[in-house]
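Missing here: one protein chain of the complex. Every other protein chain is in place.
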Amino acid sequence: MTTFLGIPRRSRPSGHGMGHNGLPDSPLRGHTSFPDAARSAVGNTQLRRNLGNATATIRAKRAAVVGELDDWEALRDAGSAVKQQVMARLPELLEQLEAQVTARGGVVHWAADADEANRIVAGLVENSLQPGDAREAVKVKSMATQEIGLNEYLEERGIEAFETDLAELIVQLGGDTPSHILVPAIHRNRSEIREIFLREMPDAPADLSDEPRRLAMAAREHLRRKFLSAKVAISGANFAIAETGTLAVVESEGNGRMCLTLPETLITVMGIEKLLPTFADLEVFLQLLPRSSTGERMNPYTSLWTGVTPGDGPQNFHLVLLDNGRTNALADEVGRAALHCIRCSACLNVCPVYERAGGHAYGSVYPGPIGAVLTPQLTGIDGHDDPNASLPYASSLCGACFDACPVKIDIPSLLVELRGRVVDADRDRTIPGGWDAAMRAASWVMSSGKRFTAAEKAMKAGRVLAGKKHKISSLPPPLSAWTTSRDLPEPPRQTFHQRWRAEHGSSDDAPAPGGEPR
Amino acid sequence: MRIALLATCLADAMFPDVAAATVTLLQRLGHQVVFPQAQTCCGQMHVNTGYFAEALPIVRHHVQTFEAAGVDAIVAPSGSCVGSVRHQHAMIARKGGDDGLAAAATDLSARTYELSELLVDVLGITDSAAQLGSYFPHRVTYHPTCHSLRMLRVGEKPLQLLSTVQGIDLVELPGADQCCGFGGTFALKNPDVSTAMLADKMAGIIASRAEVCSAGDSSCLMHIGGGLSRMRVGVRTVHLAEILAATKESAPAANPASTTATGNVGAAR
């Protein structure tokens, strides 16, 4: 670890230009640093209430179903170890997956980056459509296709991609961006969703109420004809079994089953890290994932398919294996650990920072604690002004994410490690930043007992600041960040060092107390 | 036992009563207390902000200072500083290419305890009133602090200690396991989110109708207390060590001005 394994510095992708609504031009990088973006999010009272309610609900559900399993920790250990095996054996497992999928009538494509993946998918969609077919595809919720901005790419080529997951539909109709891995519309409450449906869904019933069941029914009606007539579907994958070539999609609504079953062509885009070595490994992950993500003992529907099944489901199957920064991440231990993520979003739901700031503040389709680790790993960091350089600091290191992670990713330690790299990447700056200077000075002071006690004496000045109120309520920047919302107590007359010295002189040992030592 | 006090830089400079109360408790139990006067800081702030190279000399100084003390155990009235000693010191030493220091840090960390760990696990306290003479006739709620809870896994130990204090009315804190938003330099780097977290923590404290909020970390208490003071909530913060060290004889007069008592080192004896 003495060599610098720094976050790869790469230039920012050109992206596909600004989307409508002033949305970010990259799915993995916002315009503003996390603290700035969070400042406005924290001030949005509706968002705060929506997120607070939703995350409290899901936290309670998760805790209940996880508490039912007395072997939960053993499952986490197994899940973590399986993922380590996957990373260590990735080349052979990918080749095995490719061979199995191909043997069962599927076609495997390899995409080094977002552009290549988008090109491949667009070409496949074009080839699947006959003249006269509607230029459209139905989509199952997929983080990989969000990460590459596939919908926007297809739109530019005149192909409309219909998101069919309810939350994705809400986001798409609302001209919004996702704010959560699992529930992209978590920042919206029922009445906002009703408004979006009434405004953007031509076939929404005029008397639509904000009752969740009615809203779900409206989505069902809206999408049903699409499902029944779609020629092409695009999906992601939760797992891919190398041993058998089997792919798995875990979902709730049945939109996944619709997309995976009814169209003639299925295109699945999957990050290369999603592999599991054997079919039997599902016995671990099908327990870990549903309980961690939706807080259910099992999600309503899980579909598993292997290549093409004659007479059943899509007769053309394409699997696109996506790199897009993953091999960069894989090359160092932080990135490799982050690639264990199974996208359950438990870490988001338990994160106090996510709960207050919301997903948009992270500027990436991967928000929350794991996003703060994964996003800078995938994009690299382009200097200290890169908004993604602020992500490793978007955590109080409370550790709730580590406890909740079903594959035991030590997110707080990874964040600390990344902070070290952000600092180290800036060491060649000719003019050190304020933090650099302060930290160097503090290091000098704190590595000597004499210097430390001398510095403590200077703190007495704080007593003057405190004055008659015996507290400090206002300090200049950067300490004003503290005093805008909190007082500081008056520094004591004597530090503990001074008290000890007053009582015991230069001796480190207190006189033995009376009575028999125990 | 010969036990060294790791006062922590924050308690040393800002909350000396907390360090003094820790000394009082150990002496009351008949142990020999050592205060290595060369001690400074555990270096956690540097590590958690990403300044590993700057943390290295601090870690080295800490290890040298406490190794030289020749003690059976080291105690700190802070879950987070003990967490740093246990989970970060060896890592920082290894990163700095000093394997000898890493080994020494690991060795030292095995003898370093957070206060409730030492009292319950090592010194066998099961009844604070009977064994420590603890008396604190106030309505108290306890914030477990993240690093005690999740890094050290102290579990119910602090509550066990508090619940057996004579006269105490210990009440549950709603949302106890939620971070207060301090997070070291997080409070400065992300002040808006930190403040939002603090607001919710204060709401829980207010809902508990406690007059005192206690915890095992002066840092979190400084954060929570700073918010309570700013909002004139009328709840004060008192460290676990101070509650345990309080006796019928030393029962302090109400001290409304400060969020912590500001007596001198002898006051709690």
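Every chain is named by a letter (A and B) in the order it is written, and numbering of its residues begins at 1.
To be clear about the criterion, a contact is a pair of C-beta atoms (placed from the backbone, for glycine too) under 8 Å apart; a residue touches a chain by one contact, two chains touch by 3 or more.
Basically, contacts and distances are computed from a predicted model.
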{"item": "Among \"Ferredoxin-NADP reductase\", \"Heme exporter protein C\", \"LUD domain-containing protein\" or \"Monooxygenase\", the UniProt name of the subunit that does not appear here", "value": "\"LUD domain-containing protein\""}
{"item": "Among shown chains, those touching the left-out chain", "value": "A"}
{"item": "Listed residues A:Ala37, A:Ala54, A:Ala114 or A:Val353, member touching the removed chain", "value": "A:Ala54"}
{"item": "Residue in contact with the excluded chain [from A:Ala81, A:Ala99 or A:Leu479]", "value": "A:Ala81"}
{"item": "Touching the absent chain when the full complex is considered, from A:Asn238, A:Thr302, A:Ser447 or A:Gln498", "value": "A:Thr302"}
{"item": "Contact residue for the chain not shown (choose from A:Ser40, A:Thr327, A:Ser473 or A:Gln494)", "value": "A:Thr327"}
{"item": "Residues belonging to chain A that touch the chain removed from view", "value": "50, 53-55, 57-58, 61, 70-71, 74-75, 77-78, 81-82, 84-85, 87-88, 90-91, 94-95, 104, 109-112, 116, 120, 164-167, 170, 183, 185-186, 189-190, 193, 212-213, 215-217, 219-220, 223-224, 227-229, 244-246, 252-255, 257-258, 260-262, 272, 279-280, 282-284, 286-287, 290, 294, 296-307, 309, 311-313, 321, 323, 327-328, 330-331, 336"}
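Everything that follows uses one rule, which is that only the chains that are shown with their structure count from here on.
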{"item": "Length of the line joining the C-alpha centres of chain A and chain B, rounded to whole Å", "value": "32"}
{"item": "Interface residues, chain B side, partner chain A - complex", "value": "1, 7, 9, 11-17, 19-20, 23, 27-41, 43, 45-55, 57-58, 60-61, 65, 69, 87-88, 94-95, 97, 123, 146-147, 149-151, 177-179, 181-198, 222-223, 225-227, 229-230, 257-260, 262, 264-266"}
{"item": "Contact footprint of chain B on chain A as seen in their complex", "value": "1-2, 34-35, 38-39, 42-43, 48, 352-353, 356-357, 392-400, 402-403, 413, 416, 418-424, 435, 439-440, 442-443, 445-449, 452-453, 456, 459, 470-471, 473, 478-479, 481-482, 484-497, 499-504, 506, 508-510, 512-513, 515-518"}
